[in-house]
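Below: one structure, written as structure tokens.
Not every chain of the complex is shown here; the ones you see sit where they belong.
Going in written order, the chains are labelled A, B, C and D, and every chain counts its residues from 1.
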């Protein structure tokens, strides 16, 4: 988790935050059985904003972003995504999921489909894109993540870094306006981490709204508009990276930062 | 240790001990011993057998196959009369075995899928019911289950006079299940042609729909349209040509229903028992197969916006099949083998008519048992060849 | 080759093959005891050899394997309802001894089926047991009379009978003696009718292995002893008295009081005495297992199973 | 930046609140598991009615209308009119279903053998006991002789007597070992050495002490068993559940060694051996057990010389063993395949020869992987042994049939079948649960972090 992971320069990438709200969580509560995992979460994300979420293991980071595309169901409070309320209405859920892409720690590529088919599956079946069109788009995206030559291979034949890049391309193929990342680099070997972070930096440069759960503090410093620190199901502190790293407010944050930067 | 000259002690004459220590010699030796032992045992058995046959005045050879069997068989698919030969009995038995196994395989597979999916249902009650279904069926002997279906269900159906009837066309009673038999009249050929055409057309529509989707992205309700063509076209032609098909309805005459097509209760009971017993095993295969696809796959599909149905069809099932099919196919094999328990309730399968009745009548134990084994082995070989082929087909590409 | 008698003697008991339990013929009680009409034959042979009717190891096997179990020497004799046919006598390495029961195959139907003759069974479904001559007879009968009967074949007689009771067959066919036992199992025994036709001859009797005539003689004459005893009025109850009082030289020879008829058989002179004393004569056995007081309830008078003196077919060659 | 300063906001986690009431507790559970949606609710209602119907019918037949005491089946029929069970017959015949025609006065021998086996294997479940494999091996290898002698009775040959004595000695050893462990000795071996005072004498003397102790035990056992006078009970009289367990027990325990040999043969580099083993396995796996049984009873006598007329039970057991071995071979092969090649290579590189490699390295690992499958196989075999009733062996199923031919209970067949089914279900279900438990506990491996 060294700050040197990104070899290119360290200056912060300019952001283009509009004042359009794309995600709004208010008083969101969630329980697993008796266990209170999200406590009164309030969070507003503006269009084009890039948010990094960090916090100790088990603090509810994954749960939080998984609530945003309804991989988990929250029990209290409201979640609005792109103005659509997250409730039990299947139409709403579909609409939200179409606009929100997600990248998982363990890639979750479909092993029975080629890389290209992985990227065209959703456009063809959800967006009714013609195949030729979908293929073209997918190839563009694969070029963007720098692996166009792997299009015909199966996921099992790729290295971890390549697989994660395919996963990003696959999400982008649905042309989402929000991307969620859940520890996208933590299953990777050190050499491969930078490959994937490079792609994510590129994405940030293009103005995508991003929520990233990660412990890559170099990435956070360089890309994030806001860093959110969670513990025990709460948002303890949120701030710009500069303030967050240099001037943390809460004692909990300080403790966490001292641990994570000790490596 | 002195400095060695190159290749010094290689070619020296070797003692017996040394010779016996040679890997290759040993390998040949072991194999020779095994081969000799096997051949000796085989010869011993063969000699004994021929002596025994002679001593007991029993004949051997396959001449008996052309002899008259003399007994009749309750229900056959192939035409058969008491005057036919033993070889005919063999064939009749094979076909009877295959018929009941094939039908059982089809239904057991369907039921297995339903039960396997039920067991994974979020509804606690349903998944528990499925779980107990599997446990109860897997843990009681099939033989008992066959007897149960036969004695406690099919034997308790009403007699022919009180049959359960449906539309006066289908009847179920303790003599079996009766259906109308179609009797094609003049001009029915056209309907047949229409059926073939409809199949071709459905296929064409499917291909076209796929193409169109690929080209324009539009999805098409192939299934419903196909269904329409498949049934609509033949019915139209059928009506247009003046309905040239009559049915031979089963009707109560004398003791029983006459005419139509019928299957005896033993068939129904055996079918049901095999189907239900094996569906429990198949349900397990299905469950294991689906569970073998990690939950991450579902989540990934959902987060791409795929709906549950599509996720199942495009992502989960293709991957699950890889794990489901091999145990499923060996289960099919077991259905065929287990159909031999038909003997307990009098369904005339191969073992019942050939290894039991024919063997008893003719006394040609060795030939008959060998022929029966040959049949089962060919089935098993065919199935395992199919399995290997499938495994090759679906192997995941790895680095 | 050792003779069977020697083997049996040295082994110390008789291996007698019965069928799987069937009422009247060979029955197993809940305490594990065998009894039955055919079982008495075994007891007779045991009594003749050992002077003890219970030196028997019962082998109870299904009909499918009965002949192999004989042919390979597993069983010494087979005493189960086995029909004497030319094929079996000549091609299975077996010898039939003599007939102890004249049976014939018949049909049984429900009374309210309104059937009075087997010839009315056109198109009927008939329950039958597997691997028996019954199956062949039925096919023959159906073919000869153009009846187009559908046989439903069973391995297990309970299953077969039950199928018939619940209406799974229009009729059941079997040896008439067994029809009686089937009837006895039914919840209501009065609703059946046995049709008058007898479609086959079913002479039943013990079977031994081929080419051992001493053994065959012993088994056969043990049976004859029981038949002859009945003919002479000798029973287990009165045998001692009869022997003491009789003047009939045949009886004296038979029971070893005079002569040495036992020599050829290779058994004790009192062999026949032991049989009658310990097992009883034919009539006694019939009464006990087949008679009108039993579940079988097969009347003897006027049937072929009456003594020849009473118009039946049972006839023992002379003990001379 | 790590040090905490005065003006820090101190983080106090918000208290965890209880979840909203409609998501937990009985209501939450019902909502989540039974009435998740309209379709789910419908399924639940259908399911409940189905269960209710089945339960009601069973209750009517099995309890409400059933007759528990009667002397003949006809008495039952007079009461039930065929609408209820006649458990009276089943209870009268219970002894028969369990032991077949095994004489009543001798049945203690069967029970004794069962108890001995259970006690023998009991240390398996004692956490303190090491060398569980040895406990299992000693039972599998020698218990059959003890059991055979107990079951058969009569004059035992010298070999059988020796084996019986060995079995008894080993049994005692197993339990003395348990005793020693609980008295605080590391093992029986150490206990013996300590008690005899040889612990500190030369190592080479140890084995004489141990052998001596075993020898004394053996002599005592031999002397004791030669005082037994057990009446002979021929195999024809064996039956019922007892026979079922004998057949499947022998089948499974012999299947393991022969399955291992076949599996090794099938993986052998020597073509002749490989071909024979493969052919054997495939032949017997591809035909139904019933044909193998038929073959055993109809054809084996033809294969053997006239002088040998083997017991029918022996033939059947041989057939079952062959069948089980073929299946077991495939399980073993699966287990062997799960062991990676490196283990073989490491063993070879250390200079172990083929058999040492197999027994010390490969098999212990493979067996562990195979246990759940072995239990599964045993369940299958146990169920399949019902087929011996078709060829006339008086197992529990044929006894059930026979009870319906008994003069007194003529016509009773449903009840015995139901009873038999229940017995099988209980036995198989327990084993299947046990194997699932094993699968869960064993799977992980050896003390993973």
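In this text, a contact is a pair of C-beta atoms (placed from the backbone, for glycine too) under 8 Å apart; a residue touches a chain by one contact, two chains touch by 3 or more.
What you see is a predicted model; the values in this text were computed from it and never measured.
Asks: Per chain kind, how many copies sit in the full complex?
Replies: Taking all copies into account, the full complex has the composition A x2, B x1, C x1, D x1.
The definition used in the following text is that only the chains that are shown with their structure count from here on.
Asks: For chain A, which other chain has the most distant CA centre?
Replies: Farthest chain from chain A, going by C-alpha centroids: C.
Asks: Where are there more C-beta contacts: B-D or B-C?
Replies: Spelling it out, more C-beta pairs touch across B-D than across the other pair.
Asks: Let me have the rounded angstrom distance from the C-alpha centre of chain A over to the C-alpha centre of chain C, please.
Replies: Comparing mean C-alpha positions, chain C is 89 Å from chain A.
Asks: Check each residue of chain C and list the ones that touch at least two other chains.
Replies: 64, 68, 71-72, 155-156, 159, 162
Asks: If a residue has to touch 2 or more other chains to count, which residues of chain D qualify?
Replies: In chain D, the residues touching two or more other chains are 294, 298, 301-302, 306, 390, 413.
Asks: Which positions of chain B touch chain D when the two form their complex?
Replies: Within the complex, chain B touches chain D at residues 27, 30-32, 34-35, 38, 45, 48-49, 51-53, 55, 121-126, 129, 135-136, 138-144, 147-148, 151-152, 333, 337-338, 340-341, 343-344, 351, 355, 359, 365-366, 369, 372-373, 376-377, 379-381.
Asks: Which chain A residues qualify as touching chain B in the complex?
Replies: 69-71, 94, 97-98, 100-102, 104, 106, 108-112, 121-122, 124-134, 153-154, 156-158, 167, 170-171, 174, 180
Asks: Touching residues of chain A toward chain D in the complex: what are they?
Replies: Going through chain A, the ones touching chain D are 29, 31, 33-36, 39-40, 75-76, 231-234, 236-237, 245-246, 248-255, 257-258.
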